[in-house]
Every structure is written in structure tokens, then in C-alpha cells.
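Apart from one protein chain that is not included, each protein chain of the complex appears where it belongs.
Just so it is clear, A and B label the chains in written order, and each chain counts residues from 1 on its own.
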């Protein structure tokens, strides 16, 4: 157990799994130092019974087993009845402090345009010619996630695309090793995959909202699934997981998220047919939160972002952590899906089928990319 | 292991978790004595392979590990081919016996009006001025749950509100310790929370149906989520979890239920935005079973209640127990959510924000309560 007492510290017991672990992780990612403890072989960890704040130094979220923890908690003098987390910002309703404004205004990404308005950060993907997820986009996503992990960063991020046709068409199939190497920079051993990077996105303390116009297929759809909310243009949005039609199961979260969101039958349909879903069907199946008329989409999303961005940050972090603890897939399964994809994508089946697609404009603004769902059918008949 | 052989007894093996545990609990709450056994460290408990009835004395639901159990099961002479549970009522289709009619007619609650019609109990919340969930309502709920736990009690309960504007607006924020103390009377140590009381409601052998008109926010929505079915007036129903907007995550089940019912994205939207949901959107997201035209709501719910109330009680109990075993959250997580809420609600953020709401008519029949979703936005801008 690593004990560090610098700035604010949260002592979380029962942190080996479940909500205890989630709280510990969320506080940690929110910029609070965390001391995590758990009992060795217990049955019901995660039962939080006491929480105290100790001056400006520490907060203790303690189970009855707190005695098991050695370290500063034993020196704490509890002062119940105060906030579980008091950030060092003087006024929690006045938006981010100068530190963030400075950092956000100067932070600059090649493929992501950013703009900060109060506590809401707009992030617009702009990777011409068609917003493929390649090494540059992944490098910039890693940087943005690092930025969001700072405690005074934006409370809400709205993701959108600068390309009206494509949110993210899918990964750049010619640069799988390169973008995977960039994704690896976000985490530890075993994290070298888009799936683990997207899982980090799901765990960021900021609230993430995706605004979808155009096509989001493959890892593009999986990016959306990793966000906290997804709102799409009724007239102009397409979601799809074309991977099986190309020769491999999806590898960056779709299997996990779609099965939990859509249920077994509809997830099997989405994944096995590799078909395009319009916004109406995607909403009906639960792939997105809602489809909205295109003319209303911007105003609706801006309203949600502004509202959530003005709510107390600690409540947002704790609520998101609790919901994540119930709904996010186990790390081992995310890694397994990624490993299988990374292997199959090098295989002859995928290589042959993508080669056939490249002969018809794959990865360009072509009919093949615009109507990839139909193109996979052609691939079958042409062979 | 506690062995008691009075009246009918169910011997349930493999009862340490999963469906075995659920069956044991359901029979126990249904008024049947239960002898529960489990093997110490096994992998697949819960595999039921044999069930016998022993005269009018006992029923055995046994796994291959029944040999591990000491007690009356070894003395049993099995007589397969009969009912797994035969209640002591002479005719299972003639409704509740005189015992229940007597008890139900005399049972009297200050804030809940009750009326028994056959095997269906109508329970109408009536706690002026606006049906806040305070100590009186919680005390009466504890009493009603105790009444429902008797084996000859009503098979179905329909909950509604006497106030056309408010089903339950939320808890009385000035009496959190008082209503928590009342809730504590329903259970054992660790059960001093609305979350654990509502979990008891989910486990009651009676089938619980909520008929929603007016607003059900916060713990009011969480009460509905703990019921077995929820039907709402299309024109006149509002659901919401305003807690995050006030400064704490929901603490009485919403995090658990909404995540499982709505999926990660929509649960995050409902909880993080603290917005009001009308019946149409609540149905689309799965928060309620169905929205029905107001003019049809009473007839529809009465029909469902009458139908279910005439079905064999043992089948209802066993089916509900099995579905509960799959869908109810772990006790540890319910307790953790409650502990976090109880702590944060005492903190400065919640205290400041509720104080601001009280200045604008909070907890009265005011615009603030009628449109609480909008009032939270005003709170942000006014500060």
C-alpha cells in the first residue's frame, strides 16, 4: 500500500472491488490523492459506513474494517458533518479557475479543436480527409484525457466532428500498429489497445457527451459507446460495427457495451449483420440516448452541457463512479476483446477482405465509405 | 444453522447465494419456515435437483449436497409428485381468509389509506401538505411491509397518491435523521436507510404495483423503482432524480435500478442532469413499464391487479424470487449508496443549495416544487 499525504487525500477502505474501488479510482482521477485499503479475503467489501473530512488534509471513506489500514488514517481526527470532498477552488459555482483557463486555452491538438466556455469544453475532431482514427487522433485523445484528469479541468466535454459526413468512419486499417503504439502511452502494461484507452475515457472525472452527425462505425461507434451520453441527428447519423463483415469481432468495446445496452438479441443483430443503423433505430435499440431533429441537436446538447457543468463537481464524480462500477465491463474482458481483434486483423481473411474494399475506395470519401453497410454485401457477392 | 419445525418448513440447500438464497428468502417472507443450508466454499451452489413435500410438514428443495445439512431433512420421507408449497388455506382460489380481512380492515395508518378488495390491497399515500417522505410516511411504510409479510396477507398491493400533483416529491430534507431512524426499525444493523427499506419492499411476497400521477422525484422515484411494476399517466406524471443537482448522488436505489433498467448512457443522463422526465420519455427509457392515457390508467391497473391476485400465490412468490435474484442489487452496494448520501447530505454543498431552494418555496406547493427540474437550473445561474 502506497501512502502519500500531499494536498487532499482520500482514504478509501474496502477498495478492492465494487463501489469502493470505483470511488477510489474516481477520486484518484479527479486529482485527489487516494489511500486505498481492502481486507484480504472478505465477502462484502465496499460497504461504506463513515466518511469524515480532516481539516483540509484528508477525507476518509471508511468501512468497519478501517482498523486494518495502517497509515495516516489512524492519526486522523474525524470531523463529521462536512463535505466528503472539498476541492481547493474557493467557489465551486464559479467555473474553472485560472489554472484551467490557462491550460485549456494553450492546449493545442493537431486533430482536435478545443474551446472552453465556462466549465464546458467543446472538442471537435478534425482529421482530414475523413477523420480516420489513426496515430494522430489517438495521440491527441491521449493528450486530451491527460488534460481532463487534472482536478481543475473542465467538468463537461462535448465531442463532435468537423466533417459533416464522418464523425469517425473507423480506424485507419493501414496503421493499426502505429495507433496502438500511441494508445499504449495512456496506460500501463496491458493497456496497448483502443479498448483500454476508451475505458480510460469512460472513467474520466469529466462528464463526456457525444454529439453525432455523420457516420460513426467500428471504433468510431466504440468511442461513442465509451462516452457518458450520446445524442444524434435524426436526419444525419449512422452507426455500425462492420468488423464481423470484414473478418473479426469488434475489439474496442462494442461487444461489451452493446450487449449490456441492447440485450443479447439486438447486440447479436448489430454485431453479426454489420449493418448500418440510422438514428431512429439506434435510439429504439438503446445504442444512443436519443435521436433529435438536426435543427434542435446543437441547442439541446449545449443546454445539457451547461446545466451539468454548473452542478457540484463532487456529486457528478461520485454518481458517475457508482454507475460505472455497475455498468463498465471487467478490464480482463476489454483486454481479451482487444487481443483477439489485434490478432485477427493481421490474418488472411481480414487482409483479403480489406484489400477488396480498398479496390473500391475504402478509406476515402467514396460510396464504399458512405454506404459501408451496403458495400459489405457487395463484397460477399463479388467475393 | 437455526432449525425450527413449526407449521410448514422449507429446507433449502445451496442457499448461500443466487437462486437458492432467493428461494429461501422468498419462502421465509411468505410465512414459511425455512431451513437454509449451503456448502462452505463450493463453486456452483444453487443447483436445485430435488424437491419433495413431506406430508403437511415440510418441503425440501435440495441440491446434491443435501447430505451436508444436519437436521430434519435426514428424517424426512420424501413424497414426490405433490406441490412444493401447499399453503394452509383450504382453497387457493377463494382469496384471502378471514384473518387477513380482519387485519387489513383494522390496520390503520396515519399517512396511508388502505382498502382491501379480494386479494388486492389499495394503498393511498396521503401526507399533507405535499406527501413529503418524512418520519410518519416511513413509519407507516414499515408497518405496511410488516403486514404484507404475513402468509395470508394480500397477494397484490396497488400504491397511489391522494395528491394529484405529488406522488412523492422527495424526502423531507429537514428530517433526514428522523425518517432514517424510522426506517431502521424495519431491519437489522446496517439497515438504517431508505435504500434498505425499499429493498425490503422489493422482496415482499406481495406483488407491488405503482400507479403514478403527479411528481415522483428523488426517493419518490426510488420508491417506484423498488415496486414490481410501474404504470404512469401519460398526461400527468413526472419522474426525476434531482440529487446531483442538489449536491449528492441518489442514495435509495436509483443508481442501482436506473443503471440496470436504462443502461449506462441513459442512467448517466437521468442522474447527472437531474432533469424532469415526462411519462413518454420515462417509458421510452424503461424507467416505467408503460405510460397510459390518464383516462385508461385506473381501469388498466385494476385489471392487472385483479388478474394477478387470482393466480396461485406460490407461483407468484417463486417467479418473483427468481427474477429478484437476477435483478436486485447486492446489499453491500445498497448500503454503500445510502452511506454516501447520508454523509453528503450533511455537507456544506447540499446545505447551501437546499437553503437557496428553501428561499424559493422548497417543500411547499410552489413553482420550485412543481418544476424542480427547472428550479435547479435557476439555482445554478442565481448561485
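Definition applied: a contact is a pair of C-beta atoms (placed from the backbone, for glycine too) under 8 Å apart; a residue touches a chain by one contact, two chains touch by 3 or more.
Small disclaimer: the values here were computed from a predicted structure and weren't measured.
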item: Contact residue for the chain not shown (choose from B:162, B:281 or B:308); value: B:308
item: Residue in contact with the excluded chain [from B:150, B:170, B:200 or B:230]; value: B:230
item: Touching the absent chain when the full complex is considered, from B:264, B:320 or B:346; value: B:320
item: Subunit B residues that touch the omitted chain in the full complex; value: 18-20, 23, 44-51, 61, 80-84, 86, 92-94, 207, 227-230, 257, 260-261, 286, 288-289, 304, 307-308, 310-312, 314-316, 318-320, 322-328
item: Positions on subunit A where the hidden chain makes contact; value: 190, 243-250, 255-256, 259-260, 263-269, 271-275, 329-333, 335-337, 339-340, 343-344, 346-349, 353, 376-377, 380-381, 383
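Methods note: only the chains that are shown with their structure count from here on.
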item: Euclidean distance of C-alpha centroids - subunit A vs subunit B, Å; value: 33
